[in-house]
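Note that one protein chain is taken out, while the other chains of the complex remain in position.
In order of appearance the chains are A, B and C, and numbering begins at 1 in each one.
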Amino acid sequence: MADALAKSGFIGNQAAHPAKPMTIFKRPTAKTGLVGWLTTVDHKKIGMLYGGFAICFFLIGGLEALMIRTQLIVPNNHFVSARLYNELFTMHGTTMIFLAVMPLNAAFFNLLIPIQIGARDVAFPRLNSFSLWVWVVGAILLNVGWLSHFVPSWKFGGAPAMGWFGYAPLTSKQFTPELATDFWVLGLQVLGVSSIVASLNFIVTIINLRAPGLTMMRLPVFTWMSLVTSFLLILALPAIAIALIFVMFDRNFGTNFFEVSGGGQPILWQHLFWVFGHPEVYILILPPMGYVSEILPTFSRKPLFGYPIVVFSGVAIGFIGFGVWSHHMFTTGLGTVATAAFSLATMAIAVPTGVKIFNWIGTLWGGRIVTRVPMMFALGFIWMFMMGGLSGIMHSAAPADAQQQDSYFVIAHFHYVLIGGATFALLAAIHFWFPKFFGRMVPEFWGKVSFWLIFVGFNCTFFPMHFLGLNGMPRRTWTYDSNMGWNEGNLFASCGAYLLGIGIFTYFAVLVYSFFKGKLCGNDPWDARTLEWSIPSPPPEYNFTAIPTVHARDAWWYEKTHQEEIAKEKAEHIKAEEAHGGIHMPDQSWFPFIAASGLLIGAYNFAQLRLPVTILGNQVLATHVPLAITGVCILLGACYFWALEGPAGYHIHLDANGNPIESEASHH
Amino acid sequence: MTRTRLVHQKATRFATALLAGLGLALLTGCSLADVFSLNGKQSTVNVAGPVAQSQQDLFMVTVWVTTFIFVVVGAVLAYAQIKFRAKSEADEHAVPPAEAHGNPLVEIGLIAASVLLLVIIAVPTIRGIWYTHDVPEDEKGNAIEITATGYQWWFKFEYPTETIKLPNNAGEIPLVTGNELVIPAGFPIRVQLRTTDVIHSFWVPKLAGKVDMIPNRGNFIWFKADKPGYYYGQCAEYCGDSHAIMRFRVIALSPVAYSKWLENQKQPARSVTAESLAAEAGVAHAEFASLKTGTGSALSGSVEFDADPLGAWQTAQNHEAGEDPALIAKGRQLFQDKTCISCHAVRGHEGIGITGPDLTRVGARSTIAAGVLENTHQHMHDWIKDSNHFKPGNKMWFGGFNLLEEGEWKPNPKMKLDDQEIDALVAYLHSLK
Amino acid sequence: MSAPAALASDHGSTEPSKFHFYIQIAMILAVITGVEVVLVYLPIVKWFVVTALVLLSTVKFMFVIFFFMHLRWDKVFCTILFFIGLVLAGGTMWALLHLFGAEASKPLSAAALEVPMARVATV
Partner (left out) sequence: MSSHAATGSIDHHHDSTTSTGIPNKKLLWWAFLASDCMFFGTLISTHLVYRLNPPPGNAVPTQVFNIELTSFSTFILLMSSLLMALAVNAIQKGNVRSTRTMLLGTMFFGCIFLGGQVFEFTHFVHDKHMTLSNSIFGSTFYTLTGTHGTHVAIGVLLLGMMYVRTFKPAAGGGLLANFLHLLAICIAAAVAFIVLVPGLLEVIEGEALGTFLSHSAVPLLVGAAACAALIWFGRSSTAAVEFGEKNAIDVEAIGLYWHFVDIVWIIIFTAVYLLEYL
């Protein structure tokens, strides 16, 4: 018992050192205010920051989408220029994928994983804070190009405009000489670093920090899916990271990876991009499948049907996902054998995905379905994702795809899986876990109104796009002629998009309202099943007064049905933990934030390395090299001090009722 | 009635009212049937050749199979949603149902069923992959070889087997045209796909699905037009600023008309003089209304044009009525003076450039600027005057009419044109048939 | 706490030093490297040399990960973890090499490349 306790109360790897710390700054201790947020290592705060930034970018990406739809509302429209339109869809795609859905998932990883596995933080708390700030750096780099539309003296040439998959050779200096492209390359690179680091952290956390009794086959499905997603991230991102390095070298150092004049083959970029890109779409959808697998049982009041096979199919999807990338390249002349192989492999993915759908239905079957707002979004997810998946199957038939590729049919397919799938599930998740992290409920009425607006608006927008695509409308076209038969479909889709916009706006407006005025709620407003509902809302910094012992798959459900036994166990745990020095918490740190700032300075200046530095039109430096070096030095210096300061930590003590006694200042 | 049920109904009613209002507003704007129309000029469903047909057949297989799945799974899902709804507040908090954790038999059965359904799609898919890949063996002998090259943002078409002898035994060159690909109906066409800059994609939906033109790669596509006709094509891979309007046309002619067309193409460019006009007296002339001005809102086809595009194209082959030899001569001179010749070839005349489309028979095209504008006098005028308006970023505007000086685009003084000069150029270009 | 710690200490102290063992491994690795270099110069059929090289490298690879990197003494999970990456990377490499080895993927480079270049030069 004592052993098990020592096990789970433990964070990080370091034994407590009596020695004085070696550091230049005093370690920050503020829990609130700017310093508190910048230096936090608390997984919940980091999660909220991820979530907050991601929602902002989701709205920006949505605004870009609305501008796209406005341009297309009538034929031969001149609402935006061709160039601006191209910037809009490039940034819309990049933003929605890398700056909205991925970080929203990261937010939930942070918020939920440690609590669901009964831990007090992630395995490497400072590394976690580093991932967050590095992500922010990447987001800034990607969007910095927009500035030149507002401030002409920033000559970045506008936002990048080569599509979210940036096919070579359009990304070479010859065709896109603008700095915007360099920022795009670096921005994605930096986001990749952030994701890899974060994923390594979550892999270790999930595998190593589980509470006693929490075997792998008792893990909540969401945590399982995050584990698979983290693996996909660390294994898929290297491909694009290397490919981006090639592009960077081609643009700046005269290499020939994708330069035809030197014998390069642009198609290699496509392979490397999609080696990453296809697993990426499962990176976007697996966590949402996890949310849904938590929400459906809660509101069906029944455990998940076929847990082992749901988990296994998640793993299978992740694995097969690495072998299908060329289905994005059916029209590139792969030859018959390769096309056939990728076609069949792609179809194979329908099987494990279908298994999940069937088991979700199995969960509903025989339950007591309570249609609260999260449940409605979750059910909406099943319906819409199924439609998107089935159009995916239509794509997988390669000869048919030759007609669909790069047409609005693809746009319809992936918005069904990305909005109907990923986004619906995220909206469900936000609604579901909002009470947990803010302690307030979201009003049902307005939640339902926003659901219906979003549901109908979404279908009005994207259902007609199947037909537009089949009717030959290519994607990424800033305008179309009035005699092609696409006028009505586009008008309809654009109106649908406005409706969707109203829906999304309502959804978030209601959240903001609830943040201030929502009804207060207790630990477990939904009568749910997993551990996060066993602790107060919002959760205290240390999550658990005592590390729980897990006895069953739906751990909290078991606790609710075995209260006496658990109460005894818990009292014992608290005592035992106190005997071990109290609750051990990691110290905050400045260095992750400083390191990320160094990265920002370094990358921003590296992108324009050979250009002169000007301030107010006066040249102050011949090149950006000194500034870039400064940035790198800040980064390296911060890493050095970070290594030296050690994880350290302090202890919190609880009184007999489980309330923290003024936390002892035993920083060490 | 539980409280949450009530809230739910209220919300549903509210949202329905709102949506109904919005929907009504929307429907007055357009008819639903048009929203889901599949009869457009680039329809992939309403097709005109065996390759597109096989792709469409396969597509229908996928539609049937997936619809079947959707209906069956959807029905079960809908049933579960309705049947197992909590009926009352008490029901919501009733003792939860027995904890069922899964059923191996059901799972295996469903997996087997899924695999079976996929096989139904997979078999025709494999067959389709081999069929659409290349011209079938027994038709190889008939196949017409063509090379299509993508440029930002137009297409060049070469007929490697249709060679033209250069004067003075200077060798042979293949026949070259731009933006309008003319083929014989009923013959398999095999197009080599090339590009000089970025990736483009060759897509004529009614004839075949697309194949990309990728730098350093020898892709090809094959297709066949069942009947003579006028088919719309478009570049389908994003290729920079004006990708949206990198279009082209395929004109399928009867074999006889095709060889006549070839014969004419191989001649040097037409030179109009008073004498040549006199000799032509009695020959049919182009009278198509849209040649002067078109009606309707489409830039690439007026109402008259769209009523019978092939007819319009055929009409465009005829010499225009009322040609003015003096104006045409002036245009020809201007074409030289204003350095148009450095980018455009007019075989037999002065033009030799290859940066832009071959204009040897530009007057006989039904569209200009890669299918963007119907080839009327007005459009030709507008195009020469301000091509950037119609095709942002095009290489005639940036590189010809404007030159890069110290990182900024400045108007090229050599190419200043007033309206009369442009009219002369238009007259000249429209005389090239 | 004391029980497992005691157990651990037993375990720890009885473990013999691997000093000589590591040196032997390193010698084997060095010898294999030598054999590899010599192999490529020997007049033997190509397929044999290639197979031999691949095999020998694999042996070296395995020696390092299992002995120097202690996989042999660690939990199998470490091995599984690493092999996930290794297998996927190997599979991706295999697929890419086949995709680019296919007839359809021969680059136009040489012949076709020079023609347009020459033409452009004439303008």
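The rule is short, and it goes like this: a contact is a pair of C-beta atoms (placed from the backbone, for glycine too) under 8 Å apart; a residue touches a chain by one contact, two chains touch by 3 or more.
Everything numeric here is computed off the predicted structure, so don't read it as measured data.
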Where does the absent chain make contact, in terms of the chains shown?
-> A, C
Of the candidates A:V137, A:L209 or A:A555, the residue in contact with the absent chain is A:L209
Quick one: which of A:A123, A:L188, A:I411 or A:A528 touches the chain that's been left out?
-> A:A123
Which of these, A:R27, A:K155, A:K173 or A:H580, touches the one chain of the complex that we don't see?
-> A:H580
Provide the residue numbers of chain A that touch the chain removed from this figure.
-> 3, 6-7, 10, 12-13, 15-17, 19-24, 123-124, 196, 200-201, 203-204, 207-210, 214, 234-239, 241-243, 245-246, 249, 253-257, 262-265, 268, 272, 275, 580, 640, 643-644
Omitted-chain footprint on chain C covers residues 1-2, 4-9, 11-13, 15, 17-19, 22-23, 25-26, 29-30, 33-34, 36-37, 39-41, 46, 49-50, 53-54, 56-57, 60-61, 64-65, 67-70, 73-75, 77-78, 81-82, 84-86, 88-90, 92-93, 96-97, 100-101, 105-107, 109-110, 113
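Everything below uses one rule, namely that only the chains that are shown with their structure count from here on.
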Chain pair with more C-beta contacts, A-B versus A-C = A-B
Which integer distance in Å separates the CA centroid of chain B from that of chain C?
-> 49
Between chain A and chain C, what is the gap in Å from one C-alpha centre to the other?
-> 33
Between chain A and chain B, what's the gap in Å when you average each chain's C-alpha atoms?
-> 38
So chain C residues touching two or more other chains come to 105, 107, 109, 113
In chain A, which residues are in touch with two or more of the other chains?
-> 260, 263, 265, 267, 333, 335
Spell out the part of chain B that touches chain C in their complex, as residue ranges.
-> 194, 196, 216-218, 342, 353-355
Given the complex with chain B, which residues does chain A contribute to the contact?
-> 75-76, 81-83, 86, 161-163, 167, 169-170, 175, 260, 263-267, 300-303, 305-309, 331-333, 335-336, 339-340, 343-344, 347-348, 350-351, 354-355, 357-359, 361-362, 364-372, 379, 382-383, 386-387, 390-391, 393-394, 396-407, 444-449, 451-453, 456, 460, 464, 467, 469-489, 491-492, 495, 499, 527
Touching residues on chain B, where the partner in the complex is chain A | 4, 7-8, 10-12, 14-16, 18-19, 22, 25-26, 29-31, 34-45, 52, 54-56, 58-59, 61-63, 65-66, 69-70, 73-74, 76-77, 80-81, 84-86, 91-94, 96-103, 106-107, 110-111, 114-115, 118, 121-122, 124-126, 128-133, 152, 193, 197-199, 201, 203, 205, 208-212, 214-220, 232, 234-245, 296-301, 306, 372, 392-393
